[in-house]
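Working notes, structure below.
Complex shown without one protein chain; remaining protein chains in place.
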Amino acid sequence: MNFASDNTAGVAPEIMQALLKDAVAGSQSAYGADDVTARLEARLSEVFETNLRVFPVATGTAANSIALATITPPWGSVLCHEFSHIMNDECGAPEFFSGGARLHGMQSEDAKITPDMLLHTLERAGGHGIHAVKPASLSLTNATELGTSYTPTEVKALTDIAHAHGLKCHMDGTRFANVVAHQGCSPADMSWRAGIDILCLGATKNGAYAAEVIVVFDTDLANEVEIRRKRGGHLFSKMRFISTQLEAWLKDDLWMNLAKHSNQMASYLADGLNKIDDVKILHSIGANMMFARMKRSKHNAAQLGGAYYYLEPAWQKEDGNSEYVECRFVCSFETTKDEIDHFLEVLKIDK
Amino acid sequence: MNFASDNTAGVAPEIMQALLKDAVAGSQSAYGADDVTARLEARLSEVFETNLRVFPVATGTAANSIALATITPPWGSVLCHEFSHIMNDECGAPEFFSGGARLHGMQSEDAKITPDMLLHTLERAGGHGIHAVKPASLSLTNATELGTSYTPTEVKALTDIAHAHGLKCHMDGTRFANVVAHQGCSPADMSWRAGIDILCLGATKNGAYAAEVIVVFDTDLANEVEIRRKRGGHLFSKMRFISTQLEAWLKDDLWMNLAKHSNQMASYLADGLNKIDDVKILHSIGANMMFARMKRSKHNAAQLGGAYYYLEPAWQKEDGNSEYVECRFVCSFETTKDEIDHFLEVLKIDK
Amino acid sequence: MNFASDNTAGVAPEIMQALLKDAVAGSQSAYGADDVTARLEARLSEVFETNLRVFPVATGTAANSIALATITPPWGSVLCHEFSHIMNDECGAPEFFSGGARLHGMQSEDAKITPDMLLHTLERAGGHGIHAVKPASLSLTNATELGTSYTPTEVKALTDIAHAHGLKCHMDGTRFANVVAHQGCSPADMSWRAGIDILCLGATKNGAYAAEVIVVFDTDLANEVEIRRKRGGHLFSKMRFISTQLEAWLKDDLWMNLAKHSNQMASYLADGLNKIDDVKILHSIGANMMFARMKRSKHNAAQLGGAYYYLEPAWQKEDGNSEYVECRFVCSFETTKDEIDHFLEVLKIDK
Partner (left out) sequence: MNFASDNTAGVAPEIMQALLKDAVAGSQSAYGADDVTARLEARLSEVFETNLRVFPVATGTAANSIALATITPPWGSVLCHEFSHIMNDECGAPEFFSGGARLHGMQSEDAKITPDMLLHTLERAGGHGIHAVKPASLSLTNATELGTSYTPTEVKALTDIAHAHGLKCHMDGTRFANVVAHQGCSPADMSWRAGIDILCLGATKNGAYAAEVIVVFDTDLANEVEIRRKRGGHLFSKMRFISTQLEAWLKDDLWMNLAKHSNQMASYLADGLNKIDDVKILHSIGANMMFARMKRSKHNAAQLGGAYYYLEPAWQKEDGNSEYVECRFVCSFETTKDEIDHFLEVLKIDK
């Protein structure tokens, strides 16, 4: 009963087998000049139906920070949501990689940015001229940190505004596969066709060991991404190790199949939670993750019963007196119906 | 009729005379090893009734950024007000000097931080452990950017909370003289006795040419301040040039006399504005600056009449349809009653 | 016949098996709060016979940069050798992570720093006071980039001088296992007992996929290392992936056995090269790597015969007219006698 995060799961067997095979494949050129990495770029070009450049890295924080630093000068700001991972969970890595750019967080209940919010922010940003930090990029997380998601149309509406104001557009796609599976669109529709210039595509939370890839649609940015990756210590000598995971992940629709499974499990869990008194799903579910408000007594029972998940925001832990708590539940490619059924039983016992 | 800022004024005659005298005083050791700078430190120690170290610089942005970088690691955050100068008017200089620390802006209508706001922010900051940016310092602006001011007691209440959470405390004192004059307290009461560890004391807006001084009460910080000043290009070879201004400014209570004059002019202007229909002073006045809401037609008349001041926020300029605008008026040591009377006349004409 | 680098090799079977076992071991806490990582710290404490803290990362550049940034302020310098990896092969990563510290390279033919060189450098560094960059750390590479190595006594002589001048001491141990095996000393003798405060211990070039570990002997540094790792994007969610490799690498003396094998192959290759006319080994061999000067015609023959290795310095490639070239040969845990014999045959054919 581990719903803490999709990064607590293991590795998909297909990916492990590919790694095993690669490990004994003999010497290969280091630092990405290997055959696997070359094939990966070609494969992603097919998957996304366009010319692109790809830069595999091993963590989502690395991917986001390298991408954002490439499109944001030190004196620029990244317009993002106040709930975004780059704002709350990367220890200032975007500021570090960019040389001190600022994250400007916009506020809304469901973690989504709207065109009105974006326009309002842009209009109010310019008044102090040389004295002000200048908006330089827009960062969208899809699926969002609250489990909601943007449609391609919603993304396009935002990137149109951003581009019209001279900003470049980044997508934190740590759960990109889940959102594409959920929306039933193509990877291209959700990325470059919707105006995304640079995408951080995550596999770690969806079956890989440690594999993310910076997908550069605006290929003029590629050279700087490559240098920043090296300078950040994120160029692996045995690069093929990451590339092999990604190749296996993309093969025979594995990535989509894994994502569909976790989405379905999330849907199944949500259905179950909705039927329980004193539990309320908080936002529309756009991927493999949800937030629920429930009675603290139920939460306590779940903890005793061995369920593992986070209270979000985290400070609710210390604030023991509130009657209700807000909980985050994430399903992974390993989550099973049995696990969910068992969890629902535990919750039902408390009344 | 220039109420745009106290930095549009000239130089007080006493300061100019001191500069003139110094200019012909013969060769002096460079980089602060001169007699004037030594005397300045002794003088400020007297003025603030404590042992301290001082580092003259020439701009407020330099002073704030060097001070904040000294008390905030790259992965730390500066808790401040969303209206603060460091947030809106320094082009990310604090981020630059600190190597990417984050400014965390708190919100209130009068630009003042309250103990509740600070506690709330601190409690919510810690939940993500290693993944989160860590609050490292508190920055108070006194007088604030809206012309309000903190009492020594209010400052102490905030620094007590900050210190209890391991933060260091900075004061942006670009108008420190004005607030000390307004509150009728001692410089010590408003700074180290109220828990301030490092003060940026500004003279540029109060009669000097270009002279600010970083006053370090927590003298363990002094060595790093000195290095950061040099590395930032803010160590003047002919340092005595800045020190001479500051020495003259502190002599015979000149700084207090200049500040009292601008405060009085602000008070006189406020009284006049209050008597005019369709003009409303927006916040309590704590120094030499005020904000007023007035009919756009009056503002237009004032502009035509040759008055010079800013609309704040600045985007009101473009938004020409609103019936009312918010205006900022700042009085300087050079502001005269005649100037104010003339301005009030212009406003009264429009009905 | 691939002697290009030990990072072109694959993964040792024992390490691959451990990864395979871990991949199906079920969910684990993310970000290093897992069982494997806890066991790894205990194991390294045993191996190094002291209390220590460990921080696994995936690249040597990450390890070196995080470690150096922790012991070098932005205004400090790292005293190192001009041939060091941090100087020539990390694209300025140490400067990036440290916020602009300077690498000060010392010069010698065999890539080793001597006490005289170090003392000379330290004496000449201080003359400009506040205006000068300040030596803050000493970085030794062992084995060096030329394949030579320091004895524990040599290391101690250097760290004694460094510590006496207030510097912290770092060792780039990308080939630490090889040098320990070569010198026949204990890991403790070559590190903390010889005055090393922080060691970057590399496994990637010695059988792992991607696994390095920052070993912190001066445990006061641990907290900052941990933050810098996260902020640099080098904290893996599935951390156990790196830790598992390292645990397997350290088990049953695997790391030493792999290192001994590559050292022996290097020795065997050197013996063979020495017997060939117009080939000369350039430095004493202290690990699994060597440099040889040989006739360009032999080099050309080797290339045609399919041998793969680097000319160092690299600019010799373009400079086609010189009669001799300098070549680097590295042996890995996968290098075989047959491979070497074949290579020697190719070289002998050309006369």
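Letters A, B and C name the chains as they come in the text, with residue numbers starting at 1 for each one.
One rule holds for everything that comes next: a contact is a pair of C-beta atoms (placed from the backbone, for glycine too) under 8 Å apart; a residue touches a chain by one contact, two chains touch by 3 or more.
All figures in this text were calculated on a predicted structure; none of them were measured in a lab.
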| item | value |
| --- | --- |
| Chain not shown, its touching partners among those shown | A, B, C |
| Contacting the left-out chain in the complete assembly, out of C:Ile71, C:Cys91 or C:Leu347 | C:Cys91 |
| Residue among C:Phe3, C:Tyr31, C:Trp75 or C:Trp192 touching the omitted chain | C:Trp75 |
| Touching the absent chain when the full complex is considered, from A:Glu212, A:Glu226 or A:Glu312 | A:Glu226 |
| Where the unshown chain meets subunit A, residue by residue | 31, 74-75, 99, 130-131, 226-228, 230-231, 235 |
| Touching residues on subunit C - with respect to the absent chain | 74-75, 88-92, 95-96, 98-103, 123-124, 126-128, 130-133, 313-315, 317-318 |
| For subunit B, the residues touching the chain missing from this view | 2, 4-5, 7-11, 13, 16, 19-20, 22-30, 57-63, 65-66, 90-93, 96-97, 204-205, 209-210, 227, 230-238, 241, 332, 334 |
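Going forward, only the chains that are shown with their structure count from here on.
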| item | value |
| --- | --- |
| Geometric centre: closest chain by C-alpha means | A |
| CA centroid of subunit A to CA centroid of subunit B, Å | 41 |
| Intercentroid distance (Cα basis), subunit C paired with subunit B, Å | 51 |
| For subunit B, residues contacting two or more additional chains | 74-75, 99, 130-131 |
